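Note that one protein chain of the assembly has been removed; the remaining protein chains are unaltered in position.
Up next is chain A:
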Amino acid sequence: MSPATTAAVRLTGATKTFGDALVLDGIDLEVAPGEFLCLLGASGCGKSTLLNLLAGLDRPSSGQVSSGAGRPALMFQDHALFPWLTAGRNVELALQLAGTADRAERRAEAARLLGLVRLGDAYGKRVHTLSGGMRQRVALARALAQGSDLLLMDEPFAALDALTRDVLHEVLIGVWERRRPSVVFVTHDIREAVRLGTRVVLLSSRPGRIAREWRVGIPHPRRAEDATLLGLAREISRDLREEVCRHARD
């Protein structure tokens, strides 16, 4: 197979401008199959714009996006679940739109996916009766229901408290290890990035460029207090601070 088809998704020289503002400048990024890539950057550095390009929701002003994985699954900071459906029906709708025609099959698969995110008993519950963490887990199940090999996540746990976020990290890693989708996980939380990612990419701000990247070889399950992880987090933190300071000076 040629290298062009092995990447789950690839940006080549992608540039994005909004009016006069150059938001992304010549991004070359390749996401390998089964990779867990964390995209790190200060607020407003163009992380979400980059994710929109990968998702195909937006087109680059110049450069190319090539996706080998079909329609990627998307998860947002807000759960974006449909409030007129139960948790289970939300997942079922994603299955239906992805082409599962048989109703009973959809039902069984939705129940299985909710079990996978440890929400086996939430099938018939309305969205508004679930806590924030539970909603995000339903959203994760819904994203998985699309059956895509590429999962794009835009700060999905940013609005949750630390303990809940910790639980969701475990759930997400559990799912990733079982199904091995390629994940692009946008965050501004360095500890989150090194805890989850097999690769961490640091994006600079204004314009967004890839400043540096790290491979994280530590196997899962990772402990939050692991010395190597903490050391890496400190190093990334130093780089990120430099990035921010450089802009403060400009």
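Following the convention adopted for this analysis, a residue touches a chain if its C-beta (ideal position, glycine included) is under 8 Å from a C-beta of that chain, and two chains touch if they have at least 3 such contacts; residues count from 1.
Just so we're on the same page, contacts and distances are computed from a predicted model.
Participant: Consult the UniProt record of the chain that does not appear here and report its protein name from "Phosphonate C-P lyase system protein PhnH", "Formate dehydrogenase", "ABC transporter permease subunit" or "Ethanolamine utilization protein".
Facilitator: UniProt protein name of the non-displayed chain: "ABC transporter permease subunit".
Participant: In the full complex, which of A:T12, A:S61 or A:T164 touches the chain missing from this view?
Facilitator: Counting the whole complex, the residue in contact with the absent chain is A:T164.
Participant: Sort through A:A98, A:A158 or A:I173 and give me the one touching the missing partner chain.
Facilitator: A:A98
Participant: So one chain is hidden, and I want to know which residue out of A:V23, A:A73, A:A110 or A:A211 touches that hidden chain in the complete assembly.
Facilitator: A:A73
Participant: Could you please point out the chain A residues that touch the chain left off the display?
Facilitator: Here the touching residues of chain A are 55, 57, 71-74, 76, 78, 80-85, 93-94, 97-98, 118-119, 126-134, 137, 142, 146, 160-164, 167-168.
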